[in-house]
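One protein chain omitted, others in place.
Now for chain A:
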Amino acid sequence: MKLKQLESLLGTLQQFSNPKLELEQYPTGPHIASRMLYTAENSFGDVSDKVVADFGCGCGTLGLAAGLLGAEHVIGLDVDSESLEIASINADDLELEMDFVQCDIRNLIQRGNATTSLYTQLVSMSSELGTLHVGQIVDTVVMNPPFGTRRKGADLDFLSMALKVASQAVYSLHKTTTRDHVKRTALRDYNASSAEVLCELRYDLPQLYKFHKKKEVDIAVDLWRFVPQKNQRNTL
């Protein structure tokens, strides 16, 4: 599939009808989403025939983009049931199979046995995957995490989990202003074997919430590719 075609299909997706500020629900625009997944597939081969998980999937844009590019199985996780409903409708509209699990990725982190519980949560998606070790089966995690402006550290909580789950690669968006911090933390604390900014993008944030004073704001975000350490999944 061509990049333009991917972008235009993603442009047809329904977005949050009633975005929730506390969850930092901002739609991932078709421009960014298409480039993120297109790069993952065409530069790194991390999408087609893979199991892809979309963390904090919201309306499902990134996961569905993975599906359009030939992912074998796509799983969307989100804490918000309304978002999951929209994502599920979006999947139907594109005639794509995508599984969804309602769970809280952030909560897991605050608990002592984070890995165990994550494992567990992920496995719940086994409604159709039977009893797979989801911690082992997910090849690639794609995500547009909360940037952590409302709840500090939310972005890194997502990253930490993603690096525990993915066996192959994690693609994520983080504010460019946090670049050094993200890199240091991923390599030092989250066991990433590499952390690379693939490109810097403009994230055009439409005026969604009342506290937004300007009609539209561009913020600079980095598209990252992280590679987890190979042996890490054994600890799950």
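In the analysis below, contacts are C-beta pairs under 8 Å (C-beta built on N, C-alpha and C of every residue); 3 or more make two chains touch, one makes a residue touch a chain; residues count from 1.
Just so we're on the same page, contacts and distances are computed from a predicted model.
For the chain that is missing from this picture, which UniProt protein name fits: "Multifunctional methyltransferase subunit TRM112-like protein", "Vacuolar protein sorting-associated protein 35", "Ubiquitin-related modifier 1" or "Beta-Casp domain-containing protein"?
From the choices "Multifunctional methyltransferase subunit TRM112-like protein", "Vacuolar protein sorting-associated protein 35", "Ubiquitin-related modifier 1" or "Beta-Casp domain-containing protein", the unshown chain carries the UniProt name "Multifunctional methyltransferase subunit TRM112-like protein".
Kindly state which of the options A:52, A:137 or A:165 is in contact with the chain not pictured.
Checking each option in A:52, A:137 or A:165, the one touching the absent chain turns out to be A:137.
Have a look at A:7, A:46 or A:99 and name the one touching the chain we're not showing.
A:99
Which residue numbers on chain A touch the omitted chain?
Listed in rising order, the touching residues are 49, 72-73, 79, 81, 84-85, 88, 97, 99-104, 107-108, 110-111, 116-121, 123-133, 136-137.
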